[in-house]
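Encoded as structure tokens, the structure appears first; notes follow it.
What you see is the complex with one protein chain gone and the rest in place.
Chain nomenclature is as follows: A and B, assigned in order of appearance, with residue numbering initiated at 1 for each chain independently.
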Amino acid sequence: MLVATAGNVLVWAVWMVAAFACLASAVAVVSFSNPFYSALALIGNLGSLAVLYLLLSSEFVAAAQVLVYAGAVMVMFLFVIAYIGPRSESPWAGGPSWQAVGAVLAAAALLVEIIVAIGLKAGGRLAHSPDVHGSFGSPAYIGRLFLTDHLLAFEITSIVLLVAAIGGVILGAHSRRLPEELPHP
Amino acid sequence: MTTGAWICLVSPLVSAILITLGGTRLSRRTAGYLATLACFVSFSGALASFVAMLGRSGGDREVVSTAWTWLSAGRYSSGFEVLVDPLSVMMMLIVSGVGALIVAYSIGYMDGDPEERRYFAYMSLFVFSMLLLVQGGNLLLLLAGWGMVGLSSYLLIGFWHERPNAIAAAKKAFIMNAIGDATMALAFFLLIKQSGGLAFGVLNAHYSSTTANLVALGLLGGAVAKSAQLPLQTWLPDAMEGPTPVSALIHAATMVTAGVYLIVRTHAIFEQAPKIADLAAGLGAGTLLLAGLIALVQVDIKRVIAYSTMSQIGYMFLGAGLGAYANGMFHLMTHAFFKALLFLAAGIVIHALADEQDIRKMGGLRRLLPGTYWASLIGSLALVGIFPFAGFFSKDSILAAAMAHGTYGYILWVAGLTGTFLTGLYTFRLFFIVFGGEPSAFVREHFHALKRDVVGVSMGGTVAVLAVLSLFGGWIQFSPWWHPVDTWLRTVAEPLVTPKSWQEWTSIGASLLLGLAGIYSAWLFYGARRVAVPRLDVAQRILERKFYFDELYDALFYIPAVLLAKGLYVLVEQPLVRGSVTELGEDARDVGGLVARLQTGLLRTYVLAIATSVAVLAIIFVAVR
Partner (left out) sequence: MTGPGVAWYLGVAAFLFATGSLGVLLRRNPLIVLLSLEIMLNGANLALIGFSRNFGNGDGQIFALAVMAVAASEVVVGLGLIVALNRKRVTLDVDRLNRLRG
């Protein structure tokens, strides 16, 4: 599996850096007490993920990740965090409660299980990846798939976005005054 | 003939319906007039039937007129029909005639009562029910009328329903009547089983002796309950809680005599069950003695008359049981006259003394109520059976029939004669105490005479009419010489015994003698007060407690029933109800509470639960596949 060629070494090095950044930033998100720092760590996480997508020949998805996720969603997050103001909690104070122990166990179990499951079930199929054509992961490729095989998913996703937009407007609107607060004649 | 009968039957029903529907749109007096008018129309209908029947003879006198088929089920069918025959016409005349007079009297007696309309509606209902009973063309209609008179009696006894005594008395009457209804229903079931129907014709069929005995026993049970004979007699004195005209009409003249009518109507069965007929006669004799004795110590004016009714019906049962049907019916008729007279006169006394009924407070009313005095005198003499008043003619022929019945008959004869003495004694005890001597202190304080308006006319007038009837009504039949009543009823019920001439005269003489002796004794004790009333404390107590029948029934039936109910409640209902329903509810609540604790409301707990379940499921999926 480890074929050490020159191109290979470069890929491996990039992979190592990106993967490490990804994992570190994920741990950082979970650990910081200041939400602002957590959001910044998440931006880092998203960026390293985009690099990983590039390594997997999915250029469009990588671009979308940076534009949509890191560019729009995280900016929104940062706006809200700034609006709400400074708030910090000390998550690790007071020793582990039974909840914390349970949480750690559950998360560890999930991790182990995922790995075991994939390892058991995948068999030898994960060892060898086929070569893909050059336009794999290009916008044209994705676009054609969206508009032919997965048209339904495309349309439904647009509806979901519409609903979310309406929901956002409603949640953000000023609440109507209750009848008893109205001035009496 | 049948048209008259239908008019007779339907008229009081129409009145009852109109008064009920009219409600407060009718004035109270109008309701009274309406009811009285209906009863008089009814009487004229009965009269028309009677006259028409006179024009016929023999078997022609029995006609059944069917209005429609009322009930039809399988092989059984029953029409809504009236039977017009000599017996039913006789009863129709008595019921509608005496009924009309008493309803007219009620206009005066119930004047001023806020619920007068309800009273007249009930009275009309009663007259209709009683007529249905006597005119019913088959046994099913008779039973319907039987039940309805029981209902009307309940409604009227409990008329003043704010009084707890009245309610209790009404319930007692109804429940005891229901016992009789049950036995009658059983008898009818047997008849249906054996003959397939309840038309009067099935009575003439021949039955095995067991069947006949059982049917007769069931019928006798009903008769005994309705007529307040031993052993179901305890309800009648309590029924005096109702208004006096009610006591007069229902509990003297008509309803309580329905038992006698039943026996005469179903005499064919009783003839097939001679032991039961003897039992009926025996119960009659026992009752007449019992009631006569108890009446000696009663202090309520209406209760004395009630016990006297019980006693006289004993005579009628005696006659009917022995097979002297016409004599029993004749005594029924004369008794209706003089007993109603006595009750209505008592009602005038009660009204005049501001509703006081205790005779110990009365006295010397002779000069204050002269008309009533004479009416009561006539009624009392008729009751004791003194010549030439009504009771004389009817009672003695029953005693004569007893003589013709063998040894058992002689025992009954002696009982009957003793009863005559007792009748004289208690009747005139009442008479002398109430009317004789000087006015008592109570009387001087509370007496007020009847007004001379509608009230006075209605009450006084009807009493006068009944007095005339009690005077001359008996002259229809004098057994040794002329007996049209016997001939009249011969086609319906052939008498079983024909007493000989010497038996007739002996009975007449003995009964007259003993009656006069009773009157004389009463005069000694209560009239002239020459001799002190003999007192035996033990006997006094037994009589005052009415031979402890109420206590006996209480112990035999009421207390066990109450104990059973309480026991079931504690042993069965509480644990079952608590165990099943209540505890189920509590258990459901507890389980719900347990489950509710899972809903902490905390997001983190829920997510932890999801994560844990995903972990567990992942293991399962991997392991299974």
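What we mean here is this: a residue touches a chain if its C-beta (ideal position, glycine included) is under 8 Å from a C-beta of that chain, and two chains touch if they have at least 3 such contacts.
Computed from a prediction, not measured in an experiment: that's the story for all the values here.
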item	value
Displayed chains contacted by the hidden chain, counting the whole assembly	A, B
Residue of B:Gly55, B:Gly74 or B:Gly601 touching the missing chain in the full complex	B:Gly601
Residues of subunit B (touch criterion as defined above) contacting the omitted chain	595-604, 607-608, 611
Contact set of subunit A toward the excluded chain (per top definition)	1, 3, 5, 7-8, 11-12, 14-15, 19, 22-23, 26-27, 29-30, 32, 35, 38-39, 42, 45-46, 49, 52-53, 55-58, 60-61, 64-65, 68-69, 72-73, 76-77, 80-81, 83-84, 87, 89, 91, 99-100, 102-104, 106-108, 110-111, 114-115, 118-119, 122, 125-127, 129-132, 136-137, 141-142, 145-146, 149-150, 153, 157, 160-161, 163-165, 167-168, 170-172
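Here is the rule we go by: only the chains that are shown with their structure count from here on.
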item	value
Contact set on subunit A toward subunit B in their complex	99, 102-103, 106-107, 109-110, 113-114, 116-117, 120-121
Subunit A contact footprint on subunit B (complex, rising order)	604-605, 608, 611-612, 614-615, 618-619, 621-622, 625
